[in-house]
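For this view, one protein chain was removed and the others were kept in their places.
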Amino acid sequence: MPEAVLTLEDIHVRFPVKRNWRGQAHTWAHALNGVDLSVRRGETLGVVGESGCGKTTLAQVLIGLQQPSQGQLRWHNDRGQPNVQIVFQDPQSSLDPRLPVWKIITEPSCVKGETQESAMRARAARLAEQVGLSPDYLNRYPHEFSGGQRQRVAIARALASDPDVIVLDEPTSALDISVQAQIINLLFTLQREHQLTYILISHNVSVIRHMSNRVAVMYLGQIVELGDTAQVLARQRHPYTRLLLDAVPVLGAPLPENGVQAIPELPGNRVLPTGCFFLDRCAFRKHGCAERQLLKPISTETPMHSVRCHRYDHDEADGK
Amino acid sequence: MTPNSQLNTPRHVEAAAGRDSTPPVLDIDNLHIEFPIYQGAVRALNGVTIRVQPGEIVGIVGESGSGKSVTAMMSMRLIPQHNYVVRKGSIHKSGKNILDATEKQMRRIRGSDMAMIFQEPMTALNPTMRVGRQITDVIRKHTALTPKQARERAISLLRDMHIADPEQVFDAYPFELSGGMRQRIMIALAFSCDPSLLIADEPTTALDVTVQKQVLMLLRERAKKTGTAILLITHDMAVVSQFCERIYVMYAGSVVEQGAATDVINRPSHPYTRGLLGALPENANPGAPLLAIAGQVPNLADLPDGCAFRNRCNLQAQACSQIPPLMPLAGSCEHAAACWMTVREESDA
Partner (left out) sequence: MAATTATSQLSYSLAYFWYQLRRSPMMLLGLVLIALMCLAALLASLLTGHDPNAIDLGSRLLPPSAMHFFGTDEVGRDLFSRVLYGARQSIGVGIFVAFVASAIGSVIGCFSGIIGRTVDTIIMRAMDIVLSVPSLVLTMALAAALGPSLFNAMIAITIVRIPYYVRLARGQTLSIREMAYVQAARTFGAGRRHIVRWHVLRNALPPVIVQMTLDIGNAILMAAALGFIGLGAQQPTAEWGAMIASGRNFLLDQWWYSTFPGVAILITAIGFNLVGDGVRDMLDPKQKVK
């Protein structure tokens, strides 16, 4: 089994939402509610979920901008220090509009203390070539580039500090289809050349399916299913995974003719449910659902595939 | 897979063949629009012809710079008149000339005759007004209903949107509602005066996929019930293939392919449509490189001569220095592509 480069143990993150007159918080938004994850070196781990599932907060925790309220983040590299970079969703706001592109790319090096301009420019040119940007354009400003090119600049910047792990937060959601294809190909190439580990956070199931080796499905701050991408997306064991994949539009298949149902809204994360988080939207309710569900492997033969649903417990004979 | 059963109803076939005497609900005819800029002009639309028949669901698919959003905005005349220049062509809404209409006439048309929903429901709703009031304002502007009647109509609209508690939502502010709920309010607003055409500009791009499905089904259900035609603008091929009966594919300000949804998606003819479909992760093996279209969208202020796609096309030939018109493909009256090479392929086959 490949070694882990990063481990998350029981990560909880909550934000104060309301404070009383003395400044003490009394209402919390529970963004992450017990995330356990182990990221293997060289893999692409996909994190899929909808708004409110906590994937943005997870990204913030991974890059160190958000401290967990509970739980631990452990890096297994030589220095024990995080060496992670991030590529954001919006190529427009992730680049300083008033800095020329070569400065943006080499900003990580400048922060570390290197100041020689010629060396920086040379480095920027090398990185630009790697991401498919012509070095002639390095003096330009972000608004002079297209969305796809700006995302390449962001990727070059992420590479500049030689990271172990790159968190890709919806890297292609703001891009056109043809540009998305180019960027995905670029990401594949770079991963091979630099032995990178990717954590791909997206709501786009097709991109996740295409790029990730393993996928974690998140709902209301928890991982509800985790395993090999092909397995998870094909078998859809957890009811939420099934709901999610059911809703993904398939090319050429018409919308179902059955009527629109009033599906209950996503519950807020202020007050967490006492039992299974997915209970009120689940079609498979049973009597065991009133307790908190644990993320457990489906069976001893597939320890790598875990589901947070008691219907898949070893002890219970029925699976579906 | 079974084609959408609506496709073969006589009304659509007749309308497509031009035998029906009702004018199309939206008739954009050979439209050329430019935006003058410093040292030149951005040629946003270059000979776009789009027709939407009554009750039809039509989609426009394209990427940035294709002109799809400009088409939508121009149909409602939402672009300030001093910003654009019409070089040729016209837009008619149920026979009424849109480009020549006065602002007063347009204000009457917008909302009652045709409505639009946008991508960002948060910015489309007034954050300082309760949602119900925004709906009743629109209703009372275009109809003669009393406040009480308008309120009842608004609440019944919300109920039709499958909103569980319409009275509560009626009194809520936009920030208290989720994105999906807000988009449903937008749809309710759009349908409040029974328009004959609804233009939806990327209505589900900002929504989660489960909500997207609900919203699309809702739109279709409502449109079928009231006989409203829908013009859906999107970059999402899967959505357009699911939802629309006919599709127009746009590139660099022109329509490059058009036809029934099943035809365009399953038998794409124009190299750009093929390229787009080929670049989708759904159509590739996981982990394999995607078939990206080489090059970039051309600068609309500096379009090359001839076919706008030629610099990126692997079928490029001498003939491509002339702009190809939309030519019907063999064996179909509706399916057409703007490509010299494809037609030759078809006729050779």
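So that you can tell them apart, the chains are marked A and B in the order they are listed, and the count of residues begins at 1 in each.
We take it that a residue touches a chain if its C-beta (ideal position, glycine included) is under 8 Å from a C-beta of that chain, and two chains touch if they have at least 3 such contacts.
What you are looking at is a predicted structure, and each value in this text was computed from that prediction instead of being measured.
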Legend entry - Chain not shown: contacting residue from A:V111, A:A230 or A:M304: A:V111
Inset, instruction - From the listed residues A:W75, A:F88 or A:Y240, report the one that touches the chain absent from this view. - result: A:F88
Legend entry - Candidate in contact with the missing chain, chosen from A:G64, A:P273 or A:P303: A:G64
Inset, instruction - Sort through A:D96, A:D246 or A:E291 and give me the one touching the missing partner chain. - result: A:D96
Legend entry - Where the unshown chain meets chain A, residue by residue: 63-65, 84-86, 88, 90, 93-99, 104, 107-108, 110-112, 136-137, 139, 143-144, 154, 157, 160-161
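Basically, only the chains that are shown with their structure count from here on.
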Inset, instruction - Give, as an integer number of Å, the spacing between the C-alpha centres of chain B and chain A. - result: 32
Legend entry - Touch list for chain A against partner chain B, complex: 50-51, 146-148, 176-182, 184-185, 188, 203, 205-207, 209-211, 229-230, 243-244, 246-256, 259-266
Inset, instruction - Please name which positions on chain B make contact with chain A in the complex. - result: 1-4, 63-64, 162-164, 178-181, 208-214, 216-218, 220-221, 235-239, 241-243, 262, 265-266, 275-277, 279-284, 286-287, 289-293, 296-297
